[in-house]
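Yeah, one chain of the complex is gone here, protein chain that is, but the others are all in their spots.
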Amino acid sequence: MTMAFARIQWPERVLAGDVVKVRLLVQHPMDTGYLQDLLGKLVPRNVIQSLTCTWGQQEVFRVEPSSGISANPLFEFFVRADQTSEMHVEWTDDRGVKGSLRQMLPVLPKSSP
Amino acid sequence: MSAAGCVRTVIKLSWPVFMVLAWWGVSGYADAHTPAPPARSLPLSQLKSGLHFAGKDVQALQADEFANPAQLWLSQGSQAWTQPSAANGKSCASCHGAVATSMKGVATRYPAIDAASGRLFNLEDRINQCTTRHQQAPAFTPESDALLGLSLLVTQASKGMPLRVDISGAARGHWQAGATLFSQRQGQMNLSCAQCHDQNFGQRLYTDPLSQGQPNGYPVYRLEWQKPGSLERRLRSCYAGIRAEIPPWGALEMRQLALYLMWRGEGLPIEVPAVRK
C-alpha cells in the first residue's frame, strides 16, 4: 500500500514570538461506512482516529476527527513560534494504519531585520 | 449609343453579374478543396468553463494552491513520474525528461488517434500504452490513484493552454459519432446532453445551476466523489444521471463523446487541478 501523501504550510518568514497559522492537508478517504462502492458493496468505516503535531519536543496540536470530517482532511491551527525545529505530524486510522510527515520549520530570531 | 446610355447599360448588367459572383462565393464551389468546419450549436464566444457556474466555496477551493485536495494526487503523480519500472528500470522521466517541458500542450489535444494502432486514445489510454509498451509494466486500473496522479501531472504541463483537438482525417468519423451521441435522447429520462448543456445552461435544476458540461477541468476533484476522477468517469456519471445504460470502462463511445466535447469547448483554458461539485 502506498503511503498517504500529506503537506504542511507555514508562513515564509516567521520570527520568534509570532503566532502563526499552520495548514495541514492529509490524503485519506475518511470512509463513513454508510456508502457503497461502484460495485454496490458497502465500504466499511475507516477514518483518521487521531492526528498529532509535535514541534520539537512539544505536542502543539491534536485532533480526533470522525466521519463528520471530509475526505482528504484539512486542519488549520495556530502556534506560537519559538525556535527552528522539526514539525512531526503523525496520524492513525481505524485500521491502525499510521502516516507521518516531518518538516523543518525555520524560525528567525526576534530581532531579525 | 450615348454615354449616358452606356452607363445605364453597365449598371443594368452589373446587378446580374454581381449575383453570379455572389452565388459563386456562397456556393463554396470556389473552395471545394477545404471542407467547411462543422457548425457549432454553442458559439465559441459563448463558451464558459464549469468554474463559472460553480459556487463560491468550490471556486475558492480550486484557487487554493495548498488546500486543493487534488494537490495530494499531483504529489503522487510527481513521484510516479520518476519511479523506475520493476521490469526494465525505466521511468517516465527516462524517456520524457522533465514533465513540464516534454508534456506541454499534450492534454489540449486528447482524445487523439494513435498512429500505431489507429484507435482513438484518451490521455489515460496513452499513459497506459507507455506503461505497458515502454516500461513493461501492467496497465493502471481505471481511476486508480496512480493513474489519476500521472494524468493530473501531465495535464498540469498544459495549465492555462487552450483546448485544441484535431478532428481532421481519421478523427472526423469519431467526432461525428460523438456529435450524434451528444444530441441524441437516451435513458429512462429520454434526455440528450444538448437539452441541458446547450439549451439550458445557466438555468437551475431545483437549486442546482446547469453548466455547459465543458471538459477543460479534467481530471477533476469532484466533491461528490471525494477524490479526483477522469472525464470518462464523469461521462459515465452523466449516463447514470439520466438513467441510461452505462457503457463499460474503455468504451469507444466515451472517447468519441470526449472528442466532441473537447472540440465543442475549443479555446477554453485547461484548469488544473480543477474542483467541481
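For clarity, chains are labelled A and B in written order, and residue numbers in each chain start from 1.
We adopt the following convention: a residue touches a chain if its C-beta (ideal position, glycine included) is under 8 Å from a C-beta of that chain, and two chains touch if they have at least 3 such contacts.
The criterion applied here is as follows: contacts and distances are computed from a predicted model.
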Item to check | The complex's invisible chain, by UniProt name, from "Oligopeptide transport system ATP-binding protein", "Cell division protein FtsW, lipid II flippase", "Carbohydrate ABC transporter permease" or "Ig-like SoxY domain-containing protein" | outcome: "Ig-like SoxY domain-containing protein"
Item to check | Touching the absent chain when the full complex is considered, from B:79, B:102 or B:195 | outcome: B:195
Next on the checklist: Need a quick check: the contact residues on subunit B for the chain that isn't drawn.
Outcome noted: 54-58, 60-61, 195, 199-200, 203-208, 210, 223-224, 226, 233, 236-238, 240-241, 246, 277
Item to check | In subunit A, positions touching the absent partner | outcome: 19, 30, 32-36, 38, 42, 58, 60-71, 73-80
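In the analysis below, only the chains that are shown with their structure count from here on.
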Next on the checklist: Under the stated contact criterion, what part of subunit B meets subunit A in this complex?
Outcome noted: 66-67, 69, 71-73, 75-76, 145-146, 226-227
Checklist entry - Which residues, counting only subunit A, touch subunit B once they are in their complex? => result 2, 4-7, 9, 23, 25-27, 29-30, 70-72, 74
